[in-house]
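Excerpt of the complex: some chains, original placement.
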Amino acid sequence: MSQSIAIGMIGYKFMGKAHSNAYRQISQFFDLPLKPRLKTISGRDKPKVEKMAQRWGWENAVDDWRRIIDDPEIKIVDICSPNNTHHDIAIAAFEAGKIVACEKPMAMNGAEAERMAAAARKSGKINTVWFNYRRVPAIAFARQLIGEGRIGKVFHFRALYLQDWTLDPSVPLLWRMDKDVAGSGVTGDLHSHIVDLSNYLVGPIESVAGTSRIFVNERERPEGGKAKIEIEDASVFVCQYANGAIGHFEATRFANGRKNANTFEVNGEHGSVYFDLEDMSRLWYFDSREPKHVQGWKKISVWEEVHPYMKQWWVPGCAIGYEHTFGNQAADLINAVGQGKPMKPDFDDGLACQLVLDAVMEACAGDRWVPVKKPGSK
Amino acid sequence: MSQSIAIGMIGYKFMGKAHSNAYRQISQFFDLPLKPRLKTISGRDKPKVEKMAQRWGWENAVDDWRRIIDDPEIKIVDICSPNNTHHDIAIAAFEAGKIVACEKPMAMNGAEAERMAAAARKSGKINTVWFNYRRVPAIAFARQLIGEGRIGKVFHFRALYLQDWTLDPSVPLLWRMDKDVAGSGVTGDLHSHIVDLSNYLVGPIESVAGTSRIFVNERERPEGGKAKIEIEDASVFVCQYANGAIGHFEATRFANGRKNANTFEVNGEHGSVYFDLEDMSRLWYFDSREPKHVQGWKKISVWEEVHPYMKQWWVPGCAIGYEHTFGNQAADLINAVGQGKPMKPDFDDGLACQLVLDAVMEACAGDRWVPVKKPGSK
């Protein structure tokens, strides 16, 4: 690992911390072809970004993201800034020939996502969207089981993403509740994750119907004064899959007692799997081809060396946590770069997700079934 | 308990067994004003119904339900026969001045249910529908907690009723899969239960959208030959409540590994409750008004003397089972009769449920949002 690869990161808050930590850790835990070099971090508040840079070991702190785009030494542009900035940064980065890693939701809407994915394709550069939950070992393992034919034809998918942190009306307006910045509420923030997992595990959704709610209509601005809330606090939808399965999804920040309950279940002809992010080391698996009397839901602790990513970390029985999902994705990215191979999920996956989210937003707005657009269609 | 009350039961299969067992047990476990007398049981197959009568202690076995209606000594008519018989029997029973206890779903559709509920009201007789899950102690307890104001304003309801017993295509046609007899598939069989619980715990649903599937299109008839399947194997829907909450429901017989997973969760401003029939002694309760550091989901084993019905059975730590939900309802019915008080759920509750089911069927058929009709509307 004599060579390093320079990274420029735009955004320095929660996700900036998660990504910085990932880049710092992976050189120790993975055998990487290149050592991530934390070259430049960008943010609009110079003092804050400088403090972040110092603490996390970024060489430079800048307040204009274009300085990252313009730096020829920087090979990877990592976009962690709010949703409404992704489009311009990503396109500029692709045009500058950068490898791009973009936080989710990739875009404010499908139209943006179409342009971003087109730019990615045109550039020919490796690109990825931080749907980090694909790198939860238990979820990667679910995909593996499905790939082994252990579920068979799928009948049902059901996914929840339940939180409760905005239930209290005294929680002030944050950027995730600001329509201009976030684009949507739980749709972009939470449904994006479970829709991506649905794409990953089951396949494309054809049409959706649902409903959404704003339970608290007004919140304090941090700077004082009231703000009208225009993004949805909660949203539920049902869907029809191309492969004949049916599903339902719920995302909310008003499920009292649920903190990060990203759960899903796939039911197929030969078995089922169940996952809950609040117990992320486990995958539950039911195999209906076992002898009847010993059938049951098996609680598989996904921390053996044979499980995805786990050989890199500690030993069986020693759990990893939330942060390691970013490490896993960062390591996969560096490996892809070193080997010159494509990386998944990419901007086309981000687009596929966004088109479902657009349909969900439209369905909820109009109380009707909405078909999911095909990429590239009008 | 010197006096007895004569019961006539129509139907003698699975539910006939469940009800017979209930009537036999409750005189020992409850202090009832009247002793249930198992007078007459009716069924179309005379030898089978006679065998049933002998085994379970029914005094008479008949093959024409009208003999029960015509017997002046019989005060309670219990309807356990297939769905397509409920309407005629119930109306005849009310017209004959009987107390009526009818299995769910109450009717084949809303129109039947309207007439049945009208007959019930006109008769002035005590009546009930066997939504036995209201008498699971943990569910009655959930209702109690809600009644104590522990949940507050409700934001979300989500309910599943997952089974897998028809997933195997070699399972033959049974009456529950025959459209003429059952009326619908999982909608009448399973959604009816969770919609009733939703009515019981949250309140009325205003509109629904959903989709359903027939996964196996053809099955063997027990008597030989193939039957085309016309009832839905699975159905999912989202809904909007009159009180502003949103919800979703799923019922299926194709959820591999789920045997009787009737689960629900209510999320409100002060807390939440969660239940799963596969672990029926438990209610999970989250109280967000506790001090932050000791908040959590409490696994309440609903088997203390202070919990609904449990004082009647064994002692704390000694679980009751599926059958006792019928005992609880039967005992409540006998007590209501003895005290001359109304019984819940009644035929109006059965109608309310049926009108939601009608809307679900229509919504799934037409891929559109459908408002739930008000009782008595056209």
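All chains are identified by letter, namely A and B, in their written order; residue positions are counted from 1 within each chain.
Note that a residue touches a chain if its C-beta (ideal position, glycine included) is under 8 Å from a C-beta of that chain, and two chains touch if they have at least 3 such contacts.
Treat the numbers as computed from the prediction; the structure is a model and nothing was measured.
Peer 1: Beyond the 2 copies placed here, what is the full number of copies in the complex?
Peer 2: In total, this homomeric complex is built from 4 copies.
Throughout what follows, only the chains that are shown with their structure count from here on.
Peer 1: In whole angstrom, how far does the Cα centroid of chain A sit from the Cα centroid of chain B?
Peer 2: Taking the average C-alpha coordinate of chain A and of chain B, the gap between them is 41 Å.
Peer 1: Under the stated contact criterion, what part of chain B meets chain A in this complex?
Peer 2: Counting only chain B, the residues touching chain A are 155-156, 158, 160, 162, 164, 167, 207, 209-213, 215, 234, 236-240, 244, 246-248, 250, 252, 254-258, 265, 267-272, 286, 288, 295, 297, 367-369.
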